[in-house]
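Shown here: the complex without one of its protein chains, the others still in place.
What follows is subunit A.
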Amino acid sequence: MSANAIDTVFAELKAKGETALIPFLTMGDPDLAASVELVRAAEAAGAHMIELGVPYSDPLADGPVIQRASERALKNRISLTDCMQVATEARKLGVKMPFILFTYFNPALQLGLEQFFSLLQEHGFSGVIIPDLPLEEDGEVRAVAERTGIHLIPLVAPTSDARVERIASQARGFVYCVSSLGVTGVRSDFHAGIDAFLATVRKASPVPICIGFGISSREQAERFARQCDGVIVGSAIVRKVEEVLPQLTEEGAESRKAGIDAVQSFIAGLKPRAAASR
């Protein structure tokens, strides 16, 4: 099996001393065609890999911004396979960066795990994040993921304590460090013990570590750029998409392009400056 693209990107960034910028987008918000263009725009803005979020009826780990995006997408009856199709379409536009699918467990389970992973392969995904599938429940999924060469990327939280070691030691791709107690969403303060927490994860992890949940500005991205191999930005970008919804949904290519461009410059503005990286 050829090397996983996520590993390749992290190896390249490490050689250059750069931190990965990993945006998250809710698929189908406001529609699938816009999602394809937004993925392309994210790469143009300097993203190194991207999380494609599957809208779900009961997004337990998500705050209001992503909840609203999911509700908008579900109004258009966006399915799990529709979301995967975005990856294929984006590749056709020349997008090169690795794709990571972010989905709650039930949609994958209903598709059937074999079918789910075979579709991930078919649509060119390198990794998958399932926020409601902790270590204790992931055995079956992990087995299929290993067999298909798709990285099952685990989350660790500031409350994980002794679990960090067990989770990190089995991690593939990277370890997703949750910055604070709480759901996804923009916030100004992080968990008090965040630096000690990241140091613990770093020590336990054989793979890169990335931070997410609440990172919404370049300053915050730079705050973590030295400690982490990547920063994940979700709600702040989804909120930007929400802000330009009128442009994205208005008739006419020009208005749509203006909307996409606005999101692109927002993502570009999140990128930690080289000096801040390790």
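Note that in this section a contact is a pair of C-beta atoms (placed from the backbone, for glycine too) under 8 Å apart; a residue touches a chain by one contact, two chains touch by 3 or more; residues count from 1.
Heads up, the rule we're going with is that contacts and distances are computed from a predicted model.
As stated in its UniProt record, the chain not included in the shown complex is "Tryptophan synthase beta chain", which appears among "Tryptophan synthase beta chain", "Sulfate adenylyltransferase subunit 2", "3-oxoacyl-[acyl-carrier-protein] reductase" or "L-glutamate ABC transporter membrane protein". Contact with the omitted chain, checked across A:A20, A:L101, A:V178 or A:I260, is made by A:V178. The omitted chain makes contact with just one of the residues A:A5, A:V39, A:V144 or A:A157: A:A157.
Shown as candidates are A:D31, A:E89, A:D132 or A:D261; the residue that touches the absent chain is A:D132.
Within subunit A, the residues in touch with the undisplayed chain are 56-61, 63-64, 67, 71, 74, 79-80, 105-111, 131-137, 154-161, 163, 167, 178, 181-183.
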